[in-house]
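With one protein chain held back, the other chains of the complex are shown just where they sit.
Let's look at chain A:
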Amino acid sequence: MSQDNQGLDFSTVIASTVHDLKNSLSVLIQTHNQWLARLPAELQGGTEQGIMEHEFSHLNGMLVQLLGLYKLGVNQLPVCPDYHELDDFIEAQLAAQQEVLLHRDILATWRIDTASPLGFFDRELVASVVGNVLTNATRYAGHALLISIEEEGEQLVISVNDDGTGYPQRMLERQHDYVQGIDAQSGSTGLGLYFAARIAALHERNGVRGRIEIANGGALGGGLFRLYLP
């Protein structure tokens, strides 16, 4: 078989390297937290602390996304949808960001307005999208974040809204290009949108595929990210 002759199977390389990187990052984060707990109160918190927490989750999100994009590219990203309790899902996403929110002094709230307490989607994949959007939103938010889940027709809509200055106009206009992966120079946000759109589209029901949308406004007036799941 041809794969045997290539020496290195890149799929294994990237998977095991990301795995090691994430383990290393996890140890770093947990040790950092333990060390922080030993510091006197006046040295805890502060801007540097917020930056570090933010970059930790940014790094982690990028690693997840890197592996996800790679697996998408070689058609090896599994999709395994199931029923999940929506409040549990949102609480878990916010809990993961708890330190960042605390140190950046951001108040995060959530609201669920659906008939069923359960949603049907791939928890890990949607969590990686929402996690990245949250990391991004905490960076641009003033002091408030709102996650909401509602229904639009047959679709479940997960929105993340902040009270920052919102997405640049140019980005809103070109969102379809990002989603299609056309604009390669859009940097990390563009890549994030592309990843989110691909994950959304992996969710399909009766020929309808999931999608994403960005806008400005919403209840908090800043950036508004929406994920539609059929």
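The rule we apply is simple: contacts are C-beta pairs under 8 Å (C-beta built on N, C-alpha and C of every residue); 3 or more make two chains touch, one makes a residue touch a chain; residues count from 1.
The working rule: contacts and distances are computed from a predicted model.
Q: Would you mind picking the UniProt name of the chain not drawn here, from "Lipopolysaccharide export system ATP-binding protein LptB", "Tetratricopeptide repeat protein", "Amino acid ABC transporter permease" or "NADH-quinone oxidoreductase subunit H"?
A: Cross-referencing UniProt, the chain left out corresponds to "Tetratricopeptide repeat protein".
Q: Hey, which chain A residues sit against the chain that's not shown?
A: 15, 18-19, 22-23, 25-27, 29-31, 33-34, 56, 60, 64, 67-68, 71, 75-83, 85, 88, 91-92, 95-96, 98-99, 116-118, 120, 123-124, 127, 205
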